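Here's the structure, in C-alpha cells; my notes come after.
Apart from one protein chain that is not included, each protein chain of the complex appears where it belongs.
This part shows subunit A:
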Amino acid sequence: MASTTSSIMDTLFQRTLEDLIKGLRLQLIGESAFISKALDEIRREIKSTDPHTKSNALQKLSYLSSLHHLDMSWAAFHVVEVMSSSRFSHKKIGYHAASLSFSDSTPVLLLITNQLRKDLTNPNNEFEVSLALECLSRIATTDLCRDLTPEIFTLLSSTKIFVRKKAIALVLRVFEKYPDAVKVCFKRLVENLDSTDPHIVSAVVGVFCELTSNDPKSYLPLAPEFYRILVDSKNNWVLIKMLKIFAKLVLLEPRLAKRVVEPVCDHMRRTGAKSLMFECVRTVVSSLSDYEEAVKLAVVKIRELLLDDDPNLKYLGLNALSIVAPKHLWAVLENKEVVIKWLSDEDPNIKRESLRLVMAMVSENNVVEICRVLVNYALKSDPEFCNEILGSILSTCSRNLYEIVNDFDWYVSLLGEMSRILHCQQGDEIENQLIDICMRVRDVRPELVRVGRDLLIDPALLSNHFLYRILSAAAWVSGEYVEFSRNPFELIEALLQPRTNLLPPSIRAIYIQSAFKVLIFCLHSYLLQRESTTSSYPDTSALSELASKREMPEGSDSATFKAPSHSEQDEVFNPRVSNQSFEELSVGNGGDRTISHGQTSTPVTSENSFTYEAVVNHLNLIELALGPLTGSHDVEILERVRNLLCFIELIKGEVLECLVQKEENLNSAEMKSSKIIKLMSDAFSEELGPVSVSAQERVPIPEGLVLKENLNDLEMICGDIQLPSSISFSLVSNHYEEGVGASLPDLQSKEELEPPSEATSLLAEHRKRHGLYYLSSEKNDIVANDYPPANDPKLQDNQNNDTEDLVKLTEQLLVSKKRPNQAKPRPVVVKLDGDVVPVSANRPGPKDDLLSGAVQEVLLGSDTRTSTSRSNPSDKSSSKRKGKEKLITDPSSELNENLGDAEKLDHENPSSRRSKHRTHGKERRHKSPGKIREEREENGQKEKKKSSHRHARHKTRQRADVPLNVVSETPVIPDFLL
C-alpha cells in the first residue's frame, strides 16, 4: 500500500524535464549539489512501475548525461524497458537514451534485438521504424547487424522515402560491422542509385562516398553509375559527394580521369555554389593535376577565392593552392603577392596557410631574402605565429641536409639572429642544427664561433630558458673550435660569467668544459709565442706543428686524422720547419688564419693578446669563479670543475715561476708544464670527425672476442652507472660524450683518442668511395665577406617593419627569381651513409579487407579473390601500395600500355559502349556479373597466352597480384566507360 502511494505521489508531483532545467537555472545550492539531488530523485523514479514516471525520469537522466556529463550506464536496463513501451513518446525517450549511452560493451544489447526487429517491421508507424533505425546507426554491433540484416534489406526498398533513406544510411554501419551483409544488401543499395527521388540518391551517394574513401579499389566497377550521376545530377550535395568519390577513383584508373575531367570542369565553370566550385577545384588539384587545362581553370577559380572578402573562401583558396604547390609551383608564384599579403592577416588560419605557401616557394635562389622577410614578420607576430614562422624556416632550410642553403655563413648568422628573437622557442632545433652544421660544414666554423661568442657574451640571454640549449651548443662550438676565436680570453670570461649559475647543471658542465678547452688553447698559444721569441731553439717546431694542426681545413685529408703521436716524429723529421725563422712562420700562420677566418682581421693569436698578465689574470679568474663549485651536488659539474682546478694547480706554480724567471733557464724549468699543456692541447685539438651511424657494423670483430657473452653480471655490478648509449654513432647527440672523453687530462686520454687502426682504414675507405670529403683548398681564396649583393640596395637598408613595405619588398624579391650567379661556391656538406633522407609517409592500407573482399565478390563475382584477399590481407595491401607507386612514377611505360589497351578495347567493342551503357545502364549492370565471370573463366584458360595483354589492361591490380596466383587473383574490372 505504501509503495503504491509513493508511486502515485511520484507520478503526481514528479518534476518534468522542464522543471529540472528551470530548477537548475534558479538553484541556490550550487549546480553539482542540485544535480546530485536531482539524480537521487531520478534513481527513485526510474524504478517506478508507471511507464510515464519512468520515461520522464529517463528523459531527465539523458539530459543530465548529455549536457552535464553524468554517467548513465547504470540505467541501461531501464532504457531497455522504456524502449519497449508501446507509446511513441516513451519509446522515443528510450531510443534517445539508448543511442546516447549504449556502447559495444553494454550487456543489455543482447536483450533489444527482438524489440528492434519489431519496431523495424512496424507497418503502421514509419516514425517508430525511423527511431529504431536511428538508434541502430549509433549502437549497432556485429550481432545486431547480423540478426537484423533481413529487416534492413526489406527496408532498402521501402516505399516510404522517409524510412528508406535512413535504411540506406544505416547500411554503412552494417557493412562496417558485418561485412557478410554485403552479399544481401549490396545489389539493392546499388539499385537505389537509379532512384528518382533526390533524397534516396543523396543518401546512397553519401554511403558510397564513405565506402570509397576507405577502399576505393573495390568500387571501381561502379564508375559508370557514378559517372551518370556526376553528369546528370543537379543537386549540389550529391555532386560534392560524387566529386569526392571520383577524386579517389581516378587515382587508380587513369583512363577514368580522362573521362571525368571534362564534366568536372563543366561544373566548375557553371556552378554558382561556392561549395561545389571549391570541391571541383580540390578534385582537380588533388587528383587530376596532370590535365593542364583543368589545372589552369582551377587556378583561375582559386584566384577568385583568394580575392574574395570572405575569410573562409580565402582560407580554402590558400588551402587548394598548397595542394597544387608541389606539382604546379607556377600557380603559387602567380598568386604570390596575395599570399604574402595575407601573411599579416588577422586570421591565424590564413596566416598559417600563407606561411606554408611562402615556404613552398623557397628555392636556393631566394632563400636568403625570404628568410629575412619572414624573420621580420616573426619579430612583430604573436608568440605562437612567430614560432611557427621560425619552425618552418628551420625545417625548410635543413631539408635534405641543407639542400637549399648555399651560404652557410649567412645561415649560421641567421640562426644566431633567430635565437635572439624574443618569443623564440625553437631552442632544441637550433641547437641541433648548430652542432650538425658545425660537424658537416668545415668552412663555416669560424663564423659559427663568432656567432657562438656573440650569444655567449650577452648576459641578457641567460635569463631566457628557451635559449639554454642554443647556448650549450654555442659553448661547445666555442670550446671545440677556439682556434677560430679572435679573443679567447673574452670567451673564458663569457663562459664563467656569474649569471651562468642560472643554467641547468648539464649545460653548465658544458660551459666549464669549454672554458677548459679555451684555457688550454690560450696557455699553449702563450707558450708557443714565448718559445718563438727564442727562435734559436729547435722547439720552434711546436709552433709549426700547431700551425699545421690549426690549418687542417687547408691540409690534406690524412692530416685530419693524424694521430697525435705522429707529431713527435714530425719534430724529428721536419728540419725544414724547425730551421725557419719565427717571422716567416708568424706571417704564414697569420696569413692562413686570415683566410680561414674569411675576414680581413688581424691574426687571432697576435702577440699582444697572450701576455703574462692576461694569463695570470684568467687563471685567477677561473679559480675564483669555479672555487665555490667544488661543493656542487651535480656530478657533471663537479667532475669538470675538479679537472680544471687540478690542472691549474698542476701548472700554475711552474708557469708562474718560469714566467718570473723570464727566459733565463727556460729550458729546464719550463719543460714539465709546457709538456703537459702541449699534450692537453693535442688532445683537445684532435678533430672530431663525423661518424656514420652504421660505422660500427663495419668494424671487423677481432678474433677470440666473444660478443654474445652474457653481461648480466656486469650490469649487476655497475647498475647505477649509466652507460653512454650509442657512443658517437650519431652526429647530433653524441658531442657531449666526446667532449667528456677528450677531457681526461692525462696521457691515457690521448691514447684513447687515437683512432684505432681499423677505424682509420675504414675512414680511408669511406673517403675513397665518396670522393672529395671536404672542401678543396682553392675555395679559401674567396673572401667570405663577399656575399652576393641584394638586388635592390633599398632592401638592405630596410629596417622598418611596416607591413606594406615588407609586402612590396617580398614581391620584389620573388619577382627577381633570376639572381646573379653565386659569388661563392657552396661549401661541401659532409654526408654519411647513415643519413636518412626523409621519405614520404606510407599510405595507409585499406581499412578492412573483409568488407572490400565482400564488395568485390558481389561486384565481380569472384569468390576465389575474396578468399585469398581474406587470407592474405597484409600481402595484398602492401603489394597494392607498391602497384600504386609504380603507377605514379612510371607514366611513360603506361602510356604504351594504354595504347595497346585501347586497341584491344576497340577490337572487342566495335559498337559504342558508352551510349549503350547510358541507355541501358541498369540492364547491363544486372548482366555484368555473369558476363564477367564468363570472361574471367575464359581468361583463366587463356591466361598464359594473354597474360601480357591483361597486364596492360589492369595494371594496378595486375601488378599488385603478380606474386600471387595470377589466374585466381585477377578479376576483370569491366570498363564500362570506354
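Things worth noting here:
Rule of thumb we're sticking to: a residue touches a chain if its C-beta (ideal position, glycine included) is under 8 Å from a C-beta of that chain, and two chains touch if they have at least 3 such contacts; residues count from 1.
The definition used in the following text is that contacts and distances are computed from a predicted model.
In the listed set "tRNA (guanine-N(7)-)-methyltransferase non-catalytic subunit", "Mitochondrial import inner membrane translocase subunit", "AP complex subunit sigma" or "Growth hormone receptor", the entry agreeing with the UniProt name of the missing subunit chain is "AP complex subunit sigma".
Within the set A:S36, A:T49, A:N114 or A:S275, the residue that contacts the chain not displayed is A:S275. Only one of A:S202, A:S287, A:N335 or A:S514 touches the chain withheld from this view, namely A:S202.
Of A:N349, A:S392 or A:N643, it is A:N349 that touches the chain left out of the display.
Not every partner is drawn; the one left out touches subunit A at residues 11-12, 14, 16-19, 21, 25, 50, 52-53, 59, 63, 65-67, 69-72, 87-90, 92-93, 96, 102-104, 125, 127, 133-134, 137-138, 162, 165-166, 169-170, 172-173, 199, 202-203, 206-207, 209-210, 213, 236-237, 240-241, 244, 274-275, 278-279, 311-312, 314-316, 346-350.
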